[in-house]
Structures are given as C-alpha cells and as structure tokens.
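Dumping the structure here so I can ask a few things about it.
Shown here: the complex without one of its protein chains, the others still in place.
This part shows chain A:
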Amino acid sequence: MIQDTIAEIKNPALSIQDLCVYYDQNKAVKNVSVDIKKNTVTAIMGPSGCGKSTLLRALNRMHELYDNIRTEGKVLIHDQNIYDVPAIKLRRQMGMVFQRPNPFPTMSIYENVIAGYKLNGIRLKKGEKDEVVERSLRDVALWDEVKDTLHKKGTFLSGGQQQRLCIARALAFGPEIILMDEPTSALDPIATSKVEDLLVKLKENYTIILVTHNMTQAARISDYSLFMYLGELVEYGKTKNMFTNPIDPRTEQYLTGKFG
C-alpha cells in the first residue's frame, strides 16, 4: 500500500531512508523513507503527536541534544549520510525556524542576523557583515521595516517581524535546506500570510521542509505533502494530488476533518 503512495523524486535534495526515532522505548517515528525534491516546499502534516516535528528535528540532529532520544536509519544529502558528518557542520547546511519566534533577546536585530557567523567563530569584515545583514533581511522582506532600527533589540519587533527575523537568521549562513517547525502557529493571520508568501518566494533558492498542523496552509503553499499518522508515513505525493485524490483512507479522513 505504502509503495503506491510514495512519490518518486529524481536527484533529491534530501533522501530519508528507513528513519526511526525513539523516545526511550517508545517509537515515535516508524521507518520513514522519503525523498525531498529540490527547490520545493514540502509540507509534513498530521494530527498532534503523529511524529511530524520529531521527524523534522531528526534531519538536523537536534535529538542528539537529549539523552533519551535515539535515532536510527539514514538521511542522505548529496549521497552523504548526515550521521557521518559532524552535527555542527550539518547544522550549518540546514537552517531551522521554530514554532515560536525566538530571536536572541540579548542581541540587536543586526547581531541576530549574523549570529550564525558569530556562533561559528567566523570573523567578517564590517562591510561583509553589513552585506549579509542587508541581503538576509531583504530576503525575508524585513529590510525596509527595520533598516533604521538595526541596532535595537530584536525582541521589540512584532511577532510576525520576529519570525521573519528568525528566518533571516537561518538564511544568513546560506543553508541549502530550511527546516520549519510550524513557523506560523504563533502568528496572527496577516503575519501568517506574509510568512507564507515569503516561503513561496524562498523556494527559488532553498529547499523548504515545513511542519504544519494547518491543512489549508499545506494546500496553499506546498508542492509536496507528506501525511503522517501514529509515527508512520501514510502518504506522500504532490500536494495537489493528495488534496484532490488521496489514496490512503486515513489521509482522506484527516483531510475531511474526521480526526486531527
């Protein structure tokens, strides 16, 4: 059954192979295999507790920060298993945006954007820094709003602006892939639509993997969708197809609001 519901992708940006994640003895992600297409938005959806965030966080090895979480399986980027490279190097190739906007409260807007360089001990000249900050903030359409207050604390911005600042922070280092964990769930509808527009624009240069519990969001902005239920990958395919003609009955039940 699962075989029929998995989309085939050539030259994937990311290839997840037989990935399992355990919280202590509890298997939260069960043998997921998926290829993610380059320069697309791929949505991971499913009801609460289905393992969608857990799957996402396995991709930049965030689980390794916690002793009780164990990961098995492979994730390939350019045919290299991410578990074979140092986590620090891997995380520089993958930006992450979190559920709640979390700019560093002790840093200014400017410092927040270049935090990735600072944290990795990479020294830039003043001119280079200015360039990175302006480019990243322009990428997230925040430049015009904050260019006069760059040296104020990022926490003074509105929630939507803070989240775009966090996206800029994730972009500044030039990652290939951006992982987003329900990035709009703490935002109002206007801020949400700005972030959504931004994601559609960003996929020209980046591959975006987006966890969302919001079906309409997945339908609006994603190219591919991945439906998870109870830790299993139920269905994966082009968003358009999945929303109009889901193959698995569970996907259909979810999309029609029978659960979740």
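As a convention for this text, a residue touches a chain if its C-beta (ideal position, glycine included) is under 8 Å from a C-beta of that chain, and two chains touch if they have at least 3 such contacts; residues count from 1.
Following the convention adopted for this analysis, contacts and distances are computed from a predicted model.
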Name per UniProt, for the chain absent here [options: "3-isopropylmalate dehydratase large subunit", "Aspartyl/glutamyl-tRNA(Asn/Gln) amidotransferase subunit C", "Phosphate transport system permease protein" or "ATP synthase subunit c"]: "Phosphate transport system permease protein"
Residue touching the undisplayed chain, where the options are A:Y23, A:Y83, A:F98 or A:F156: A:F98
Which residue of A:I36, A:V75 or A:A170 touches the chain not shown here: A:A170
Touch list for chain A against the chain that is not drawn: 60, 62, 65, 88-89, 91-92, 94-96, 98-100, 102, 104-107, 115-116, 118-121, 166, 169-170, 173, 179
